[in-house]
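All protein chains of the complex are present and in place, except for one that has been dropped.
As written, the chain order gives the labels A, B and C, with residue 1 at the start of each chain.
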Amino acid sequence: MTLDLEALYIDLHRHPELSFQEHRTAEVIGRHLLDLGIEHTPGVGRTGTVAVVHGAGPGPTVYLRADMDGLPVLEATGLDYASTARGTDPNGVDVPVMHACGHDMHVTALLGALERLSATRGEWNGTVVGVFQPAEEYGAGSRAMLDDGLFDRFPRPDVVLGQHLTPLPAGWIGVRPGTQMAASDGITVTLYGRGGHGSRPHATVDPIVMAAATIMRLQTVVSREVDPRDVAVVTVGAIHAGLKNNIIPTEATLEMSLRYPNDELREHVLDAVTRIVNAEALASGASEPPTIDTLHTLPATINDEDATARTVAAFERAFGADQVIDPGMFTGSEDVSWFARDAGVPLVFWFWGGHDPHAYATAVAAGTVDSDIPTNHSPYFAPVLHPTIERGVEALVVAAREWLA
Amino acid sequence: MTLDLEALYIDLHRHPELSFQEHRTAEVIGRHLLDLGIEHTPGVGRTGTVAVVHGAGPGPTVYLRADMDGLPVLEATGLDYASTARGTDPNGVDVPVMHACGHDMHVTALLGALERLSATRGEWNGTVVGVFQPAEEYGAGSRAMLDDGLFDRFPRPDVVLGQHLTPLPAGWIGVRPGTQMAASDGITVTLYGRGGHGSRPHATVDPIVMAAATIMRLQTVVSREVDPRDVAVVTVGAIHAGLKNNIIPTEATLEMSLRYPNDELREHVLDAVTRIVNAEALASGASEPPTIDTLHTLPATINDEDATARTVAAFERAFGADQVIDPGMFTGSEDVSWFARDAGVPLVFWFWGGHDPHAYATAVAAGTVDSDIPTNHSPYFAPVLHPTIERGVEALVVAAREWLA
Amino acid sequence: MTLDLEALYIDLHRHPELSFQEHRTAEVIGRHLLDLGIEHTPGVGRTGTVAVVHGAGPGPTVYLRADMDGLPVLEATGLDYASTARGTDPNGVDVPVMHACGHDMHVTALLGALERLSATRGEWNGTVVGVFQPAEEYGAGSRAMLDDGLFDRFPRPDVVLGQHLTPLPAGWIGVRPGTQMAASDGITVTLYGRGGHGSRPHATVDPIVMAAATIMRLQTVVSREVDPRDVAVVTVGAIHAGLKNNIIPTEATLEMSLRYPNDELREHVLDAVTRIVNAEALASGASEPPTIDTLHTLPATINDEDATARTVAAFERAFGADQVIDPGMFTGSEDVSWFARDAGVPLVFWFWGGHDPHAYATAVAAGTVDSDIPTNHSPYFAPVLHPTIERGVEALVVAAREWLA
Partner (left out) sequence: MTLDLEALYIDLHRHPELSFQEHRTAEVIGRHLLDLGIEHTPGVGRTGTVAVVHGAGPGPTVYLRADMDGLPVLEATGLDYASTARGTDPNGVDVPVMHACGHDMHVTALLGALERLSATRGEWNGTVVGVFQPAEEYGAGSRAMLDDGLFDRFPRPDVVLGQHLTPLPAGWIGVRPGTQMAASDGITVTLYGRGGHGSRPHATVDPIVMAAATIMRLQTVVSREVDPRDVAVVTVGAIHAGLKNNIIPTEATLEMSLRYPNDELREHVLDAVTRIVNAEALASGASEPPTIDTLHTLPATINDEDATARTVAAFERAFGADQVIDPGMFTGSEDVSWFARDAGVPLVFWFWGGHDPHAYATAVAAGTVDSDIPTNHSPYFAPVLHPTIERGVEALVVAAREWLA
């Protein structure tokens, strides 16, 4: 029997799950692998699944990785198969859930690739390990699988391959040697004031004003403290303080995402953020200093120069040179690196396009790419189904076969 | 039988309930009124209760009002009888609940006063109406009772009396003729940006930066636009935006409390807030203007000059002139006014102290009243039981008898 | 001969001089006193002048004080006799100069009053000392006169009287017992960054961004840290940094004016300003802390209760009770207090109106007083000549005679 990848994708899209809660997703993956007769192990790194396909003879082990989790975003695409799912986030809050980052497409493409490689196993040597990884959005899933004995329980990789959907035109592949994606830290900053009645601000230390001043000051890290030629991002993605308009609360919480291409700039930005957060608490007359907790630390995603050149050549042969571009460094971050870093082997991680090519060309002509094309994490993120699905499958197969030949 | 007011207070303190959810509180009130043989009606204005006591003969009708609701505050007093209650706020969020504003003491004192007046009903003429009002913290409970036919179903007042616990020394009464408490608006401001991935701020309109800039600018309403000799407060009591550190959300919500002594300044402040909120959205390049919704509008609490003079004289006779002070205008607000405004009758609303007199005197001497004495709405708000309970009962009885004599 | 007060006023208005540079003004004063045959001493406290008139017999000594200096404001009144004067400020900068605070009217009225009192010296007992004080705008002139031996070289006062022009309707007198004007500090804050090329912000510590963040934070002193019922002002009246758009400068200077009704709030505000200024420098990563220099410290202007009551009674008899109002506390400040404080005698300091009464009434009716009526220090400040001159003379004579009778 053959996988109906379109139906599979739509099913996954309709049922996104938050990080480390990908139970239904894992079940769907397991059911299809079973149908395909592919050996697999669920529950690796909590909700991850590992599939193993052996070729005709001995040869290198190639990891193909797809992440599985959705995001707390309220889908606004208007698609027939739009998600209406809800989930419970780590704070116990009920939130909407959406595959706003394309991980549904990642899973679909990896299942399709495993089907193809399994069907052609007589043609190649070596081993393919399909890594269905949970909780990429928490930057925690790859570590969870590694800490769960991935390399002990399954073959160690000789190369790690992975791909990510992006709003390039469908059919395109974007990949570059060296730093492909930024390093990133997720931090939680808690500011402590002194609460009281909203009508008596003088008897309080207002943590909301403290937070506002801090956020405005944090803008100066990028605008004044980072070399304009360097790439850094300081985003406050969430702020929460207070329960009621007339009670000045005792604290405010900022959830921040920091991004940089290297360790030197990472240290510089973290120092500046720490300095500002502490000084703004002093300016408010806070009696307790803020706390800064690290949620996750992601290394830069660095593509091996040689392995990337080899992969690019294979892509160009398969898809035509005009479909393979260098997309520049992305400021987003990934935890795929850990598989390659821990194993000490090359990584090649590429992007593939999922946006309607005609709409993309129109936006380029109008100079409206940034405003018109929904990016990953947008509530409007909506890849076209074809040829996105096909190209995702092909890219994995083409790249894998480069090592398995 | 006699009420054990201390036990009653402790029980109420342990079981605070959010606005319009005062079901257990109403049940406790009802049970005690039943025990005392006082005629009463529950469910007036959703969770309010009205008690009526007739004197020996015809005479004026005196309203004695106590509000019932707690606040979404996590109690930090360390008291044996501290609240550990939880509730669900109007947004469906699970929150801690605390009697951080002393309404438990208000209810206790009113029950005590009704007991006393009922026991002495042979000594006075007229009618006492005990108004146990819900949802004062939402500024909505008095209107709910009035809209539920209060004046049709029960005797209309000739005077409205009420009292509020405050961190003055226990035993003291504070009351002034004219404006005793400020007018107030509760508003919700929603700022609309454009969401996206935390690593791609340029493809978004960041509503959190918009909110921070707005909050900083709102400070200038009081610092630059209000005559320094006028009294105005612009508090942002809550801000909520975003679910995750690496997603820039689409909107941010500010819960604000605005306070002023008169309509002219109210208009001036509301205009300035509106102007700033809109301009800061423009500065961010927002494509959609903010929305500003009014949660509640509270009038100034204005004590009738003559009725207040009469009440003050009665208090001075009963408690000694040194225990009765003019506390100045308070910037807090109340919805007690509506009872008197709708009836077109005088209001007298006073404060009574609940703080340990020795600790208070020490703080005064040290110049640390503002920082050391927990105010209403603080998680440390903790009145001493005695003579606070007794003085609350006496004050209501003394004031009521002034009209009932 | 008789003074032509209108011509005198117009001449003074055309020729304003900055603080401690009132040479021409002193010369005009001296010439007229000479013409009037009044004994006088120039050069007291640099550019001040003291005139002494003895009555028929012994009696109390009454100080009548007028300040003399103009302001660095570019007159925009459009008057025929508008100033086109220039001056050199303490930093050596060439600036426009204008009598934007009415000190020309103060001098005119005092000369008129001395003429009148001198002409009637047979009718009263005691001594009148006319104090033409320089440099009120620097808060330095009264101290300069006192430090120059005022009380040793001339009779000590038994009462100090003074007046100030204000945009009340011409003819009105405004005076209140107790705190009439605020205490004030003038401070200079210098923020130290690290300069460099405008294209390389990361190699600098930008003092202009530091200044902007500081100014925004300073708004929170009044908006969040002062009891809304208290009166306080934190104004940054001048900021200067940088010489060129593409050089990031090494420092920024803020000239600030702080105002408060009492010493307790003064200390609170100064502490908050100091805390914020230092913390914002830390937030910027400045290697050197800011410096805060005090330009002048002015005490609150507190009218003696009894002496004020006596003066008000005299005014009401002379001008009618409807022309004498309590204008409330003013947030402006004065250095006239030092004369009374040093002598340990009562002070009475009042305001008199100079605005066209019809225009004033129109603005009151329209609710546009704050926006339509130019205040002291405005480039549009322009008193009507009559009856402003006459009432200024009369007020001084009436008040003085109350003690000299």
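To be clear about the criterion, a contact is a pair of C-beta atoms (placed from the backbone, for glycine too) under 8 Å apart; a residue touches a chain by one contact, two chains touch by 3 or more.
Note that the structure is a prediction, hence the values are computed from the model and not measured.
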item: Residue touching the undisplayed chain, where the options are A:Val209, A:Ala232, A:Ala363 or A:Val398; value: A:Ala232
item: Residue touching the undisplayed chain, where the options are C:Val221, C:Ile248, C:Val324 or C:Val397; value: C:Ile248
item: Option from C:Ala26, C:Ala66, C:Ala140 or C:Ile215 whose C-beta touches the chain left out; value: C:Ile215
item: Listed residues B:Arg31, B:Arg86, B:Arg153 or B:Arg275, member touching the removed chain; value: B:Arg275
item: Interface with the undisplayed chain - residues on chain C; value: 71-73, 89, 92-95, 137, 182, 184, 186-188, 194-203, 206, 208-209, 211-216, 219, 233, 235-250, 252, 255-257, 259, 295, 330-333, 370-371, 374-379
item: Where the unshown chain meets chain B, residue by residue; value: 199-202, 204, 206, 209, 213, 216-217, 220, 223-228, 272, 275-276, 278-280, 282-285
item: Residues in chain A touching the chain absent from view; value: 216, 219-224, 227-229, 231-234, 259, 264, 328-329, 331, 367, 370
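Simple rule for what comes next: only the chains that are shown with their structure count from here on.
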item: Chain located farthest away, centre of chain B as origin (C-alpha); value: A
item: Interface residue overlap between copies chain B and chain C, same or different (over half shared); value: same
item: Distance between chain centroids, defined by C-alpha means - chain A, chain C (Å); value: 65
item: Whole-Å gap between the CA centroids of chain B and chain C; value: 44
item: Chain C, residues touching no fewer than two other chains; value: 216, 220, 223-224, 227-228
